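I'd like to ask you about the structure that follows.
Excluded from the complex is one protein chain; the other protein chains are retained at their positions.
Order as written gives the chain letters A, B and C; numbering starts at 1 within each chain.
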Amino acid sequence: MKNSYTGKEQYYGDYLALDKILNAQFPESDVKGVDAHDEMLFIIIHQAYELWFKQIMHETTSVINIFKDDNINDNSEAMQVVTHRLERVVEIWKLLVAQVKVLDTMTPMDFLDFRDLLTPASGFQSYQFRLLETKLGLKMEQRFEQKYYQKQLREEHIEGIEEAEKESSVFELLDKWLSRMPFWNEEKYWNNFEIPTGADKNLHPFWSSYRYVYQSGLMGSEKEEIAMKSFDELFFSDQEQRPVRLSAAASRAALFINLYREFPLLQQPYRLLSLILEIDELMATFRYKHIIMVRRMIGMRSGTGGSSGAGYLQGAMEKHQIFAEIAGIATYLIPRTKLPKLTAELSKVLSFHI
Amino acid sequence: MKNSYTGKEQYYGDYLALDKILNAQFPESDVKGVDAHDEMLFIIIHQAYELWFKQIMHETTSVINIFKDDNINDNSEAMQVVTHRLERVVEIWKLLVAQVKVLDTMTPMDFLDFRDLLTPASGFQSYQFRLLETKLGLKMEQRFEQKYYQKQLREEHIEGIEEAEKESSVFELLDKWLSRMPFWNEEKYWNNFEIPTGADKNLHPFWSSYRYVYQSGLMGSEKEEIAMKSFDELFFSDQEQRPVRLSAAASRAALFINLYREFPLLQQPYRLLSLILEIDELMATFRYKHIIMVRRMIGMRSGTGGSSGAGYLQGAMEKHQIFAEIAGIATYLIPRTKLPKLTAELSKVLSFHI
Amino acid sequence: MKNSYTGKEQYYGDYLALDKILNAQFPESDVKGVDAHDEMLFIIIHQAYELWFKQIMHETTSVINIFKDDNINDNSEAMQVVTHRLERVVEIWKLLVAQVKVLDTMTPMDFLDFRDLLTPASGFQSYQFRLLETKLGLKMEQRFEQKYYQKQLREEHIEGIEEAEKESSVFELLDKWLSRMPFWNEEKYWNNFEIPTGADKNLHPFWSSYRYVYQSGLMGSEKEEIAMKSFDELFFSDQEQRPVRLSAAASRAALFINLYREFPLLQQPYRLLSLILEIDELMATFRYKHIIMVRRMIGMRSGTGGSSGAGYLQGAMEKHQIFAEIAGIATYLIPRTKLPKLTAELSKVLSFHI
Partner (left out) sequence: MKNSYTGKEQYYGDYLALDKILNAQFPESDVKGVDAHDEMLFIIIHQAYELWFKQIMHETTSVINIFKDDNINDNSEAMQVVTHRLERVVEIWKLLVAQVKVLDTMTPMDFLDFRDLLTPASGFQSYQFRLLETKLGLKMEQRFEQKYYQKQLREEHIEGIEEAEKESSVFELLDKWLSRMPFWNEEKYWNNFEIPTGADKNLHPFWSSYRYVYQSGLMGSEKEEIAMKSFDELFFSDQEQRPVRLSAAASRAALFINLYREFPLLQQPYRLLSLILEIDELMATFRYKHIIMVRRMIGMRSGTGGSSGAGYLQGAMEKHQIFAEIAGIATYLIPRTKLPKLTAELSKVLSFHI
């Protein structure tokens, strides 16, 4: 086969454009005549990060495109493709977390050899990483030290992120998709559904039942009033008054999927939710490893970008979790033995055709 | 060869006492007739943790015993043995961090199958882990939520830890060993040492010089007054007034080792300091992974021991760093090109005999 | 909650039977008064391996029990439980591979301190590991150096393995389960199935078609005759004449699952096959890491059990792959664009009820 660009027979180095990739390292210490052997490592590890960010973007964008369809066909390959690609994103994040270990081989003294030459550039300015956070669902106003943020990035990059904020994020599309869960309002699925005596029947039959069982199972050390207030807020409050971003309908669907994940139709959705949490966790771990690495490298000094160094990262780690409400679902689970039994009609629709 | 206990020819299973090890799993769900497949995993993973804690204890105790010698001979194998064993401890901690991934395969619903059966037992009660923290240098009064701590542990375990606190910890022995650095007070090493014009000469020649160079290198964004106050506090304040536990003499030695690690005599000491920091970091990462895992498992609910679950772990992660001052040394480094040059006399004593 | 054995309130150490686990290390060097610090590591790492083997056995046995059912209901939770547990087995094997790194911290000289005391015990004698291989499907007669094998193990352990061989292994149950794939013989699914002109129509419509497309896609460098002979042998030869263990019917089903994994009904089966291959690979990697470790430890000398050391392991690594035919399926795939299109009737039955 010929290479479409060179016109020659395919060759590894041409196909991978290695002339570009391997000639894109420009250590400032070389220009300045400073002896700083480790600057090459510093450049290459960050380039490797950016290559992988591009790949994560490739996968994330494809997932967004699938979810933009208002009517994903559960019998198409869509959901499997989504979970497969998110599994890949998980593997990439694991690699990026592991990659920090290579940078750990640079000692503080070795970094000081060229640190001044980089000022005020900083990893904070990684446009792809910011964009990725945005595509997952992080908003400018949620960001830790939002002003510092806007001061550091180039105008064109801030604009790029603002543009991206206008597009649907994974968070928003996931909320919509969860909220569409179709079988709540069809009477046939709930006519024969049993509600325990004592349950408050003002809610949908399922939630009347579930709320009652959950409340009964609280342990002594958990204050009932506080626990049920959280429960009601998450699953039943109006959109305007919600303390959290995820809609009540989506929260209920997410809980339902966790509870009944054994049904074939809910297996891929359960997998999807698990993968999204895993990605959120790995990004937190990535930030965490950077905190530790930066502390080791510069102690309590300012970062090259003038940030508070490790302090900034710590704040970002705490505030930049995107799918916190999905993670919080675990708070509201009950033991399998107490699970309300679904009706035969609903069970059927959650199953294979055979 | 005969086995000393069975008297029979050595056999793998006898040698490893596998009859004990593999018959020590007692799932409560079996007794109670509850169906909880995953309880076995829960038991085995914690037993594996405890086996490894025993091994870490074995290595840590041997290191403490070596350091108890007030006069470690740099020409003996002592320092190499110490660094070798700490390298092993590092590898074990890496494994224990990775081991969390196996527990991540237990879902919250699977945990709920048997969670109640364990109450109020909790990982918090791992005596070996507490003892290990103590042997490294953590004191009862530094512990996060000290009272909760004392309420949860059995009397005999609290006493065991109190006993261990009376013994020399790695922290204390390291402080003493660093403080003994011998060549500061011998005039022959410093007679020809150059001090830059402008330096405050009230200090030891080396520190007069170093303090001056460090101060000159501060960047605009770093408030000079605050920076130098920290510097002076760490390296020169009296023991009674110190805001930190590590002595001033030990802090100076630790900085010196970081700066001149190329000299043969300082190579193993540098390695030692690096390994101790790596262990501190890995223990923090271990706690961090547990925070994330506990959050995934029980959300915001109380831990089985009635603790605030993830909240407790977060507090412990922040407060239980033991070698913070050693880590902070990075704040006070300067570029190699500006390093004060040691005298020929001192250089010689830091080198091999040849 | 009370502990069922002690009758006391649950406590971490009681629940985990730590008095047994942590008092089961008996270094021979202690008895003999030999100084061999690393023997403790040697004991503990092998005990940790055995604990994990017990857990893998727990999962494997539960998978076997599910598969023993001749009529697994695809709408039950069975398949999801199986894949979930195999995912856990995968994570455990990853851990066990990583665990070798801890043993790598023992140097050959440190091993020599106590190596003689263990003779002729050897890791080869791990009964659980042998049993695990058997439960997966390895037969005595397939084992590398079968006689050496039988000489080393205790009579009771050989008998245990012989007993286990009589039970259904994962390999056999998987073969049966694959062979049962139900829709081949129902005419309604194949009446409208298109067969390309030129295809040999003596086979089932699907295979007539697939064989033709596969043959057309062979590259120049692949000898057509040899390739098609392998194809026909794997997928169509009689059981008596097969060069491989997996039945033709199972081989065809495995290929079909790989080709049409997007259909909901085939997603968990595809996952199952992938996981089984991953376990086979990880066990090979585990053996491989041991080869390297043993070579580093004893070079070309005999193992403590008198085996040829690394040589034995190399042989075992090559011969003990259990699911080779499943792995070989990749040889017979074709690009998606050329896949025969299934009929609407068959597509429906591979889908959800909705």
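The rule we apply is simple: contacts are C-beta pairs under 8 Å (C-beta built on N, C-alpha and C of every residue); 3 or more make two chains touch, one makes a residue touch a chain.
Here the structure is a predicted model, which is why all the values come from computation and not from measurement.
Just so you know, the chain we are not showing touches A, B, C across the whole complex.
Only one of C:M181, C:L203 or C:L277 touches the chain withheld from this view, namely C:L277. Shown as candidates are B:S4, B:Q215, B:Q267 or B:T343; the residue that touches the absent chain is B:Q267. Take chain A: the residues that touch the chain left off the picture are 1, 3-5, 9-18, 20-26, 28, 31-32, 37, 40-41, 43-48, 50-52, 54-55, 58, 62, 84-85, 87-88, 91-92, 94-95, 98-99, 101-102, 104-105, 116-128, 154. For chain B, the residues touching the chain absent from view are 74-77, 80-81, 261-265, 267-268, 348-354. Although one chain is not displayed, chain C still touches it through residues 108-109, 112-113, 115-116, 119, 219, 221-222, 230, 258-259, 261, 277, 281, 284-285, 288-289, 292, 295-302, 306, 327-337.
One rule holds in what follows: only the chains that are shown with their structure count from here on.
At the interface between chain A and chain C, two copies of one sequence, more than half of the residue numbers in use appear on both sides, so the contact is built from largely the same positions.
Using the mean of the Cα atoms as each chain's centre, the chain most removed from chain C is B.
The geometric centre of chain B is 39 Å away from that of chain C, both derived from CA atoms.
Rounded to a whole number, the gap between the C-alpha centres of chain A and chain C is 33 angstrom. Under the contact definition stated at the top, the residues of chain B that touch 2 or more other chains are 116, 119.
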